[in-house]
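Heads up, one of the protein chains got dropped from this complex, but the rest are sitting where they should.
Right, chain A next:
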Amino acid sequence: MKKLLEVKDLHISFHTFAGEVQAIRGVDFDLYEGETLAIVGESGSGKSVTTKSIMRLLPQGNSEIKSGEILFNGENLATASEKKMQKIRGKDISMIFQDPMTSLNPTMTIGKQIMEPLIKHRDLSKSEASKRAVKLLDLVGISKPETRLKQYPHQFSGGMRQRVVIAIALACAPKVLIADEPTTALDVTIQGQILDLMKDLQKKIETSIIFITHDLGVVANVADRVAVMYGGKIVEVGTVDEIFYNPQHPYTWGLISSMPSLDSQDEELFVIPGTPPDLLHPPKGDAFAPRNPYAMKIDKEEEPPMFKVSDTHYAATWLLHPDAPKVEPPLAVQERQAKFRASIKGDK
């Protein structure tokens, strides 16, 4: 598969009164054509900052891309001019923000908001753009699109507004769609419709999607691959099956174990102890070490590199070092791994 986007050793800081917040501390990942990459991780781990930097939408003034590259079509977006970025945003790369209420302009009709990028990036005339807008609303499942175009956001329900936001993001058939918690505010039935819609549209216009969410059920539904972030870094990346059935990083173990399964009842839910790292003063060794029941001496001294688990699966934990002692992951994870081994045997 072809690489569409390459993020290499990205470092981003915020300059605040208290000092320099090192929010992103060396992030690497690739995005392939037509795939959905999910990014998961604790609140504050850097998911939004990473993706906003791809669009170069970080707050001006106190944010700084310190080093690293964001390669797209042979161009380094990390250093691209604002003029260049304006041509890319909404056309080649577009973004759906978390809150459907605030990402629409309440004073402008839905039609105008969909037509805007079409007129700007595709040089369509007003009547052409309007025809296309009708098609787009129809595509995202909104009935009577001609009438709907003339209405304002408050005349739409939450789920419908989110469909409109998706229609706008997809107006120019972007190569990359970044969706930051696009369904978190919605209830499960509408969430399901939106996920199906995104997958369906992805096939039709061959977009690659970066999908941020903390709902692991949603990840299992949409993702081809998953990147797990902790403390400003990606600590594990793999195919969706590798991450859910054969996770290697103790933080991923914690995440997976915290979810109740539909048949667990009385036992206490697993909780990751402690608090997230202070990114004003990032620790010397593995940032997860203080919360990691499996931490070894080396974790406190030296950051683990990415160890290879398979061609598609990497994790940054010293537990994967050949000299590390064998440890027992939490029970929930062991059960998943057993299933994984069985399925691999089955394949052969």
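Here is the rule we use: contacts are C-beta pairs under 8 Å (C-beta built on N, C-alpha and C of every residue); 3 or more make two chains touch, one makes a residue touch a chain; residues count from 1.
Criterion: contacts and distances are computed from a predicted model.
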item	value
UniProt protein name of the chain not shown, from "Cytochrome c oxidase subunit 1", "Reductase", "Glutamate/aspartate import permease protein GltK" or "Peptide ABC transporter ATP-binding protein"	"Peptide ABC transporter ATP-binding protein"
Touch criterion as defined above, residue of A:P182, A:G254 or A:P329 at the omitted chain	A:G254
Of A:T107, A:S127, A:T147 or A:T189, the residue in touch with the unshown chain	A:T189
Absent-chain contact - pick from A:V7, A:I93, A:M198 or A:I272	A:I272
Where the unshown chain meets chain A, residue by residue	42-44, 157-159, 186-192, 195-196, 214-221, 223, 240-241, 244-245, 254-256, 258-262, 264-265, 268-272, 275
